[in-house]
Structure formats: structure tokens, C-alpha cells
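Other chains of the complex are left out, but the ones given are in their true place.
Every chain is named by a letter (A, B and C) in the order it is written, and numbering of its residues begins at 1.
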Amino acid sequence: MIKRQKYGDEIAKAEILIEALPYIKKFSGATVVIKYGGNAMIDCQIKKMVMQDIVLLKYVGLNPVIVHGGGPDINKMLESLNIESKFVNGLRVTDEKTMEVVEMVLTGKTNKEIVSMLNEIGGKAIGISGKDGKLLVAEKDTANGDIGYVGKIEEVNIDVIKMMLDKGFIPVIAPCAVGKDGKTYNVNADTAAGKIAEALKAEKFILLTDVEGILSDVNDKSSVISRIDLDAAKELMTTGKITGGMIPKLKCCIQAVENGVKRAHIIDGRLTHSLLLEIFTDEGIGTMIGKECFDDDNL
Amino acid sequence: MIKRQKYGDEIAKAEILIEALPYIKKFSGATVVIKYGGNAMIDCQIKKMVMQDIVLLKYVGLNPVIVHGGGPDINKMLESLNIESKFVNGLRVTDEKTMEVVEMVLTGKTNKEIVSMLNEIGGKAIGISGKDGKLLVAEKDTANGDIGYVGKIEEVNIDVIKMMLDKGFIPVIAPCAVGKDGKTYNVNADTAAGKIAEALKAEKFILLTDVEGILSDVNDKSSVISRIDLDAAKELMTTGKITGGMIPKLKCCIQAVENGVKRAHIIDGRLTHSLLLEIFTDEGIGTMIGKECFDDDNL
Amino acid sequence: MIKRQKYGDEIAKAEILIEALPYIKKFSGATVVIKYGGNAMIDCQIKKMVMQDIVLLKYVGLNPVIVHGGGPDINKMLESLNIESKFVNGLRVTDEKTMEVVEMVLTGKTNKEIVSMLNEIGGKAIGISGKDGKLLVAEKDTANGDIGYVGKIEEVNIDVIKMMLDKGFIPVIAPCAVGKDGKTYNVNADTAAGKIAEALKAEKFILLTDVEGILSDVNDKSSVISRIDLDAAKELMTTGKITGGMIPKLKCCIQAVENGVKRAHIIDGRLTHSLLLEIFTDEGIGTMIGKECFDDDNL
């Protein structure tokens, strides 16, 4: 076997492709629902990298489905339009005017931007909202009183997504839902992504966040729990170790796994190629939640 | 044959359904591209009626495809955001900031509103823009100098639309295109609809407008030309009888018919059930342009 | 919204089409087995109207399947051929010679006449008998002693019908069956239609009769029972309120609904557009039998 010096670098690269082979084989044909949000939507470089990762996943045989949040665009637009934001228990009251802006920005700006970026690097993406084909049907969420057009997802009609995956497209979904009353409702993007993953019986549900994963010691960022099974995850919820924004995220993951998603992942979207690293390395880089977890089951 | 008095009204209605049968048979399976714009997008009652007409067409076996304009929403939003509009030869200069608003309103507001209305009355609609699945690929239109992100359609990729029609959905399309440079371009909705009709080899291309049709005497609204063939239509363009906004509309129709669309129609969207009347009556209500026109060919 | 006087009538018609929309949506794709018999087969005008109704049903997305009786043609032919008819308990004794004439008239005259009429107004009909593709397999019916070639249906092989519906044809079926002994048997058209509806798991089984429907008071033709559930229908059979020819018809409906047909209808074939009225109006015009009936379930 010759390793001609001239091709040293190229050979090294080829060997890395070969290293990825077992992972590619393992997830060939698998559906992966990715919640895209947080800083990964803001930093230009990260944005591009995430898009490349997604297109690569598509080309090596996985079926990525993207659900995105709104990022800072919504606030900026509300400000520009001098629409004041009221809050109840830290939750924004979404009146009709606000809802209109939220939908417009989510589906008319953020969604199309993601579609553009995916298409430009060779993906075939189509952007829709939860209202298209009645993908997401909601009811008013009154858990926190009447805070306006905030919805709780009641039905998920995945025909639209399946049709797109069958034809090789990457679906990009804005988390607006149609209410049973015909109105538009804002739904939480994490929850929407989880529900869609459940309905698709996805292999993976990945939450791109701004944290390293679930920490066993909140004060030690190196204490990321790499794998955790359902029972342990539920227990964790009761211990007080999980705090703040991580609570709903973990809850969302637990629910997805309970309802048929094989693995849920909370990973750090700010980290270079976090998507590929989580899927294509043994240990992964964030926290993986599964029904039962064994050390050797990633491969 | 008994016509029991009790059911008099119902029987009369049934007879009207039977009357429509020859038209339903004739257009069974036909693709109809409808440019939806003008007052038909503003008046609440007309809006609802047009939506009902479209859903009915779908259920009796036709394949409607909707391409919509932006209506007054865009101007309102530009105003709200204090973005000034500059004009060159009566054409709006579309700088980056304007383009962003145009796309956001078209795809995030107008488009989703149409989708909602169609879904609520039983259609299965999906809203996309010309950027999704690279449906519309454009180049900068420099016919009027550099007026910014105004595009000339260079490619139409109808896979996305065909996939939707195959699965029984009604495609609703916002006229934004992706540029060969990866930027977003605004394209004329009439032209976009025409080009899509051509690519689909549609049976009909219908322009919903705010006028009665093409008039043989511009000063006499009752002088609507009911049918006109391609040669006569081209000649009309040179006679000076066609003026103002009708010129590009007729041009658009001529081009569509020359490129494989069977019939192009200019009809008055303000008129109650104009869509059904044009398709389901002998004479129609506006102007029909075909390669060759015979008195008896509508049925 | 303009209602130009000139188009007043057309607009009114269009509105009626729109009114039918919810019914069209509701029954889109549904299989409807229609027993066509009685006066509706004799009166020329009614014949044509029924045919139009059937073709309309086909074009607006339903799947009609026609099972017809023989009407007066059989008796006329038997007379012309000087074949005497013997009766036992009011039932015709069907000897070999009679059977031959019955089959010949049913499949060679009545059946082809219906096919012709449907095809002429734009349907694509194919006429077969229960012998073709062994659609109906019977055994000698000895419930009334040996009255010759009168059969009791033992098997229904719906491949032939499914193949036709898949390709857009309207099946027209003459109620002759092949015996397990290879002979031809005459079977009751109502029963045949009911059995076929069961085998197809049809949405609707409609008996076109010469009466208004089931009456709660036999002497009051305005006392038509509009809706009745299975339990009530069975009870009715025991009360003595149902008499004469209505008994086997109601029995046939009860059996069909018990075996998976969603709704059975007994309607007055003599009434103009009775088929459309029953399917496309809220209240219907005859009697509808369902497993459970609610006032609002028709739509």
C-alpha cells in the first residue's frame, strides 16, 4: 500500500470519511428532527455551518426536518412597529397585532432565510408553517391565564412532511399553528419540534441550544451528562438540579422519547459542527436521552 | 316524474348542479393557474367568495394553483416602518430593506392568510414562495435601469407544485424568486403566474383583475371582447386600443398561450363568483384568449 | 362585491354550486351502491334524470355502483315468447326456459340500455352481470320450496368492481348469479345490491323505490321517517307498521348496515333528482338508516 507523499493530506481526509462510515450506515434513512434556535440562529458563521451540516446529513442518507424559532427578529420588528410587549409571569401576552407580526417574521423572514441558505449550498428545502396543510392544529393555551394567541398543539398532520421527505426535500417549519377556531396561534418551537418528531416516529430529536447539555453540577460546565435513560431523566426533573430554561427543554425530550422517538439530544449549537459531532462520534458532545442507554449503543 | 312542492327549491338547485355537469366533465383533471390580486384581495366578502370558488373547483376535479400579489399590505407595512418609497418611471426602487419587507409581508402575511381561508372551508392548501424548492429562479431586471431587487424569471422548477397536486393539495405561491446570485428578488405576480402556467402546460391561466375584461371601446364598459385569438390579440397590442395596466396583462396572456397554455382569461375579480362564471358558463364573463377561437369551443 | 345585473342568473347558479360544496367535500371518494328499479326505470324523463345524477356524482368525486332490476321488459318478452308464468306464494317459478329469457333481457337489454345512457352523457360505464368474474355466486334458494333457478347469494367477489372503480368506470350490474353447480340463477336485485354494498364497505346503499320512504303512519304519505337507527329499525320490523314490499327492502337495509355499510337509504325514485336531494341536502328526502343517527351527522 502506497501513501505517496504528494497526496498525504488528501489521504488523511479520505481516512476521515471512512471513519464516518459506521455512523453513516447506522443512521442511513433515519429521520432527524432538529430544533434550530438560540445563538446558532444569530452568529453568521455558525448559521452557515449548521446549514452545511444539515445538507451533509441529507446527502449521506439521513432525513433532516428543521423546526426553527424566531430569534431576535421578532423583537426587533415589534420595536420598529412600536408594538409594546406586555408580560404575565414572564410570558409575552400575544394579542392579535403581536401575533400578526410574529407570524409575519417567522414565516416571511426567518423561515425563508433558512430555506435560501440550504438551497444555496445544494439542499432542496421548502419552507412552510404549521398552518400549511394543517400540519399543526392548536387550542388556546390557558395554563397561564389568557395571554392571547398562544397555542397548545392538539393535532399533528404529517402528510405534508412525509410528501416532502419522499421527494427528497428538506422541510423547514415555522412554529405557527392553526387554531380549531381558525385563528393563528403561536406555539413553542421546542414543543412543536418534539410533537413533530413524535408523529414522525423520528430516530432522533435534536435541540440546538446555547448550553453544553445537561450538567450534573450546574456550576461545572464540564459536568455534561453524556447519556441518560428515561427513568434517570425523570428523576432529574424532581431533584432541583435542572433549572431555568432547561426544565421545559428536558421535559420536551422526555415526552418525545416516551412517545416513540428513539433518542433525544440537547446539544450546544454554538459549538462548531455540533450536529455532526453529536451524530457522527461515539461519545457525542451534548446529552442524549433514550429509553434505555448502554455505553455501546451509539454504534 | 314527480316534482313534489315541498322540495321545489331543492329540486331547482339540483337542476343547476346538473346544468354544470358538461363544464365539470370538460375540465375534469385540468390544471388552472389563477393570479389572485386587486380588489378581490381587499374586499372581505369577495375574498371569501373567491376562496369558495377555488375550493369548489378542487372538489369537482380541477387542479387550481394560486399565485397572489401583495395588495395594499406591503405599502402599509413600509409606511409603518417609515421606509420611503422611491420611484423610477413609475416603478418602485426595491432596495434591500424594501425587499425584506416585501418578502416578509408577501410570504408571511398575505400568503398565510390565503392558506388559512382555503383550509378553513375544506381545501388542503400549502403556501410557499418562489424560493422554496427553487420554484422561481430570477436575474436582476435591468430593463428600467438598476431599480434594485426586481427580478426577471429565468427558470421555473415545477417539481414542488406537481408533488402538491399529486397529493391533492392546493399550492398558494408568493411571487418572490431566488436570484442566481442567491439574493431574493421581487417578481411581477402576473408574470410569475403566467410562467408557472406555461411550465405546467396549464389548461387555463386566469388573471383576476379590477376591470371587466378587454374592451373593444375603452370608453364603453359593456364592450368586453368575449373571445379573441392569438393573432387578433397581438394586433390589438399595436392598435393603441389597449392602454395602461392592461398592456402588460394582455402581453402576459399572449405569451402564456404562445408557450402552451390552452386558454388565458382576463376577468373581473370584483364580480360575484367570477371564477365559476368564467369556467362554468358558455359565454364567460371576461375575455378569453386562445390560439384559435371558435364560437362553440368552450364546451 | 359587484353583482352585475347582466349575470344575475348565472351568479345565482354559482351560489348554488357553492352551497353544494360541503356535501361534495363530505362524500369525496365515497362508494355509493345504488339499486335502480321501479318507476325510475320506466318513465323516460326520470330515467334520463337518474343517469345525469349518477354521472354528476361520479364527476364530483363519488364512486357510484349501479345494480338494476329488470322492470317490465322481462314480462313483455316472456309474453312475446308465449312462456307462461307460474307462481307459488306469489313468487314466479323460474324454470330453465324462463331463466334464459330473464338473463337475456336483464344483461342484453336493460343493462346495455343503462350503459348507453350513462356513456352518452359523459360517464364511462361498463355493464356486467353477476356471472362475470364470478361476482355473484349463488345456491338454489329453497326457502319457498323448489321454485327453480332462484338463487341465494353465497359469495361476492368484488375484484371486478374494484378494478373498474380504480380506472374511473361506473359499474352497471345485472342481478344474475352463477350457481355453485355452474347454472345461472336469478337473484333479487335489492339483495344483490345490498350484498355488493357490504362487500365494498360502501359509504351509502341507496334503494330507489316507488314510495316516499318509510312511513310512521302507513296512511299518511307525509309521515316519512327521515332518520332511524338500527335498533329502532329492527323494532319497526316487529311492530306490523311495515307492510308488503317494504318489509324485504327494510330488511335488506338493516342487514347492509349491520355488515359495514355506513348508511342505507330508501328513497322515492319517482321524485325529480331524488338521488342528488338525498345526498346533497341536510334533511334528505327519504329514510336514512344508520348504526346510530344524530340530527347533525349528515354533514
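Note that in this section a contact is a pair of C-beta atoms (placed from the backbone, for glycine too) under 8 Å apart; a residue touches a chain by one contact, two chains touch by 3 or more.
Keep in mind the model is a prediction, meaning the values are calculated, not measured.
Every protein chain here shares one sequence; 3 sit in place, and the complete assembly counts 6 copies in total.
Here is the rule we use: only the chains that are shown with their structure count from here on.
For the copy pair subunit B and subunit C, the superposing rotation over Cα atoms measures out at 180 degrees to the nearest 5.
Averaging Cα coordinates per chain places subunit A and subunit B 37 Å apart.
Subunit C has its Cα centroid 43 Å from the Cα centroid of subunit B.
If each chain is reduced to the centroid of its CA atoms, subunit A and subunit C end up 55 Å from each other. For subunit B, residues touching at least two other chains: there are none. Every residue of subunit B that touches subunit A in the complex is listed here, in rising order: 80-81, 100, 103-109, 111-112, 115-116, 119-120, 124-129, 131-134, 159-160, 163-164, 167, 169, 176, 178, 182, 184.
Here subunit C touches subunit B in the complex through residues 1-4, 7, 10-11, 13-22, 24-25, 28, 43, 45-46, 49, 52-53, 55-56, 59-61, 121-122, 268, 270-273, 276-277, 280-281, 285, going by the rule given at the top.
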